[in-house]
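Sharing a structure below in structure tokens format, with a few things to ask.
Some chains have been omitted; the remaining ones sit where they do in the full complex.
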Amino acid sequence: MFRVLLLREIRLMARRKSELVNPLMFFLIVAMLFPFGVSPEPTILAQLAPGVIWVCALLALMLSLDGFYRDDFDDGSLRQMVMSGVAPALIVLTKAVANWLFTALPLIIVSPLIGVMLNLHPSGIAAVALTLLLGTPAMCLIAAIGMSLTVGLRRGGILLALLVLPLYIPILIFGAMGVNAAAMGQSYSGQLLFLAAMSVFTVSLAPWAAGAALKVSLGE
Amino acid sequence: MYSRFTITAQDLALIRGDRLLFKHCNFTVSSGQVLYIKGANGAGKTSLLNTLTGFIEPDNGAFSVSPENHFHTWLTRNTLYLGHHTGIKSALTVTENLAFYAHLRGVTKPDFTSAIAAVGLAGFDEQLAAHLSQGQKRRIALARLLIEPVALWILDEPLVALDVDGQAWLCGLIEQQVNNGGAVIVTSHQPLTLNCTVSELELAGVGNV
Amino acid sequence: MAWTWFFRLGSPKWFYQMSLKWQPWLWFFAGSGLGIGLIWGLWIAPPDYYQGELQRIMYIHVPAAYLSMFVYVVMAVSGAIGIIWRMKMAYTVSMSCSPIGAAFTFLALITGSLWGKPTWGTYWVFDARLTAELVLLFLYFGHMALFNAISDLKSADKAAAILAIVGVVNIPIIHFSVEWWNSLHQPASLSKLEKPSIDSSMLWPLLIMIVSFKVFFVAVLLPFIRNHILWRDRDAQWVKQEVESK
């Protein structure tokens, strides 16, 4: 079942390859805004880099999410899936996995590049990718809850941000802290551990909450 | 042939907004029967189907199905529901759309080509659904009726957007389903010409709470 | 049946009428508790050895902070009851909690920052507990925003309840943040297991304040619930009579 659902997501994504690139572009462009907005000074940039990379990744991830559910809601696909006996929690999980594969993974891959562009200290570069790798699953799943709650609403997009971003704050803090520590040459395994724990925690609980929420949204 | 079953709705009542749509609503549908739900615009037909499929909670009453125990699991296994939004993805081709639902349902060796030809879309197999007309999009959804062998069809205005040939074809298909021991719950504002026993349920509109 | 009281609580009409009877008593207890606590705390209790008179903010800050978390738990639990037992009244209670909870969270944030300026030298630092408390405020806002955004009442109830339940993870984070991360904020000074690290001359007024804040919360909650009941059942016959009789 999961395979069938995931295959469909992959096929849909393949139809619009440009959308694979869009979140990446968003990530790059918003990250580039900071040198313009704050200061192009390399030392200042280096200080900013961990936080800016994390915040931008987080926004790109959240914004790309919208389309993942809304299309399927609007054309009735979500209802049809539920009526075909697919558990809502499974639908949500698939969406989250697809979101991670198509949005988070590319972001993780280019994140070192942005680190370099923002003059991050070389020892922090690997940490950027690593913290994102461990933190993004939790973010995708938390976002899935928010998305399931707001999918029935027109213009739910920004309400979604309101619901989800506060819950991202702990992840963001630890992610950026980890990169900072790495950039200063310290160990950052504690932060990685925390991120991994968060991801495991949400993977095991969030689908249920999101599934229940999806059921409610479909009801309206 | 499907195994015999009987669905019973008991003493349903539904309030939407500040209007009581129906109360003391009872009906049964068994294998080999068509239930034709009638009523003016806004009478509550779609809402009734939504309570049946579990997307709206009724304010009173409940459904049951006779040889089984748990209504909702039975329903998701044995029902195909087609409403206003048909769940056909514009970005997928006709075949891909059908294949997805067939796989979800676990159909073994589905024959897409002949089903697509039967709904009059021969030659459009590999077209994106986005590039089809209103009526053609609905025909994709109807092709699911040929592919997925489920006992109960719930059709909310299935004749909408179909041309004259399509309407006649669909009426024939409903008869066939009933003859195979299935059941059909249908609403329609267009005349349904069916050569089988049809029980009617008229929603009259009860008015304000 | 031992459970009848529980289901009777589930009847909006019964609740509405009963709560009107309870209301004066609640106001009385809340008012006298707050009065005694405030007089004791602000005038009678001794000033703190280090912080002097400033420390008296504590008698507002700590009860408000506790209550902000307590209200959230009430909100989530009643939301869960609504989902599990399909009780309309539970949703009503849940929805009535969020504006009050947001107000107390705001109070805790304000008193905290006023206290922070002289003690830490700044109104605001991005410290774990403070952050988590701010997240709590956002959660309350999100709860209200989500409920208002969904037009169908039945769906809105359930969706808001799910959000409330999910947000509960924030409560232990607020509480334990001072232990998990080294922070500027005061670690727990009231603990059931050990002897409180705070002098009893300050402890008593503080405890009185904490309890009477809770009573005050219930006293404020009831009118909110009644309003919500009236709004929700605005088409019901008894509501129309009730409104006309006023």
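Here the chain labels run A, B and C in written order, and each chain numbers its own residues starting at 1.
Here is the rule we use: contacts are C-beta pairs under 8 Å (C-beta built on N, C-alpha and C of every residue); 3 or more make two chains touch, one makes a residue touch a chain.
In this text the structure is predicted, and so the values were computed from the model without any measurement.
Formula of protein chain copies in the complete complex, based on this structure file: A x2, B x2, C x1.
What we mean here is this: only the chains that are shown with their structure count from here on.
Of all chains present, the one whose mean CA position sits nearest the global mean of protein CA atoms is A.
The mean-CA centres of chain A and chain B are about 37 angstrom from one another, to the nearest whole unit.
For the pair chain A and chain C, the distance between C-alpha centroids works out to 32 Å.
We define each chain's centre as the mean of its Cα atoms; on that basis chain B and chain C are separated by 48 Å. Within chain C, residues 154 each touch two or more of the remaining chains.
Contact of a single residue of chain A with at least two other chains is seen at positions 219.
Interface residues of chain B, counted against chain A in their complex, comprise 50, 53, 55-57, 75-77, 79-81, 83-92, 96, 100-101, 103-105. Residue ranges of chain A in contact with chain C, taken from their complex: 145, 149-150, 152-153, 156, 159, 162-163, 165-167, 169-170, 173, 209, 212-213, 216-217, 219-220. Of all residues in chain C, only 83, 131, 135, 138-139, 141-142, 145-146, 149-152, 154-155, 158-159, 162-163, 165-167, 170, 173 touch chain A in the complex they form.
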